[in-house]
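A protein chain is absent from this complex, but the other protein chains hold their places.
So, chain A:
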Amino acid sequence: MAASRKEEMHEMIERLDRELEEWVESRPKRKPDKDAWTPDNWEEEMKKHPAFCSEPPEDVDNAEKYPAWAALQAIKYDEGDTPEEKALQFKDEGNHYFKMKLYKKATIAYTLGLQQKCEKPEVNAILLTNRAAAHFHLGNNRTSLSDVTKAKELKPDHVKALNRGALCCMELKQFANAVTWCDELLRLTPEDKNIQQLRAKADKLKRSQEKDRRKAQAQEKKQKAQHNRLLQAIKSRGIQLQMPDNADSSDEDDVAESMDRLQLASLEASFPSTGAKVYLDENGCLVWPVMFMYPEYMETDFIQEFHEESRLADHLDAMFGSQRAPWDVEGKYKPDSIEVYFEETSKSKLHKVTLETTLKDILSDSRYRVLAGTPSFILLPKACRFTEEYLRKAADVAVS
């Protein structure tokens, strides 16, 4: 009995298998699927398949090329959906990315949502506000502010937009605007402590910012006045300034202004390491940085503060009176054995200076030009072969 049941079963299975095969055979033969993956192309196809790829292809909207994508999109975004439904779906997608802190992706989703041109201003206001939040987290404060500004126009009582607007303004240091956004918030939630505190903070910062601005203005003005006084003092003494050759100004739009600029620039000492620069002292006297040059030894001395009422002799006494310069191997440089010359640059001509003259008088000489903000002098030892030679050579090149 048991055996016959088993046989019966066996028979039935075989019959069913046979019938299935017959049925399959009876079906019209299918041509090989042109889209089917083959051992040759499966790798490439798999990359394109939405289930496996890491990035959507550029032209993802091409349904014929990417049927799988089109199919998936159709599931999520039904062509029959209204713009509002689509916009809300993109909003959900954006929110999803936002929660995962994928802010860049979130902004794209919200943008797609806005592109649906939903007719409800509230929906667009929410999309804009959410996109603003994502941009805010990306540090794009300006874009964020522009989004919430638009959102506010669509829905003036959208608290989240107003909140974000205030925060953006704080980040952008637009404190006066931050106060305005807070005021709008307080109109809706007058007793919100956080907003009140934010407003107080913004207001305080606004006022301190305004102070800084005033301070900078005042300082600039003061500096300008100082420069003008200095230039005035120089001009009134008939002192002529000359720019260093390399700082040639070609701008001739405004002659007077460029003259002033030129003169200011020409006062910048060419020795930035010392920082020495001509200035007016409290008695209205000029104090110059001055350069002494010793061609015999190719040496120089730089005097940071040479008061214009001082004489050359005063400085020579101080420098050479009691001690010998280390390079002065022959001991020729003494206060009473030094001759001082200046060069008339336009003619390359040397002029001897009396040691008893003050710096002021020398600089006022019509032949003198202050080069690069630093008067300079050539110092030679008296009655010496080098000096004779040097003066002769100088006379040769001089333009008469």
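Descriptive notes on the structure:
Just so it is clear, a residue touches a chain if its C-beta (ideal position, glycine included) is under 8 Å from a C-beta of that chain, and two chains touch if they have at least 3 such contacts; residues count from 1.
Simple rule for what comes next: contacts and distances are computed from a predicted model.
In the listed set "Protein HGH1 homolog", "Origin recognition complex subunit 1", "Chromatin remodeling complex subunit" or "Mediator of RNA polymerase II transcription subunit 7", the entry agreeing with the UniProt name of the missing subunit chain is "Protein HGH1 homolog".
Here the missing chain is touched by one residue of A:47, A:214, A:352 or A:393, and it is A:214.
Which of A:203, A:309 or A:365 touches the hidden chain is settled by the complete complex: it is A:203.
Across A:191, A:282 or A:396, the single residue that touches the chain missing here is A:191.
Remark: the residues of chain A touching the chain excluded from display are 182-183, 186-187, 190-191, 193, 196, 199-200, 203-204, 207-208, 210-211, 214-215, 217-218.
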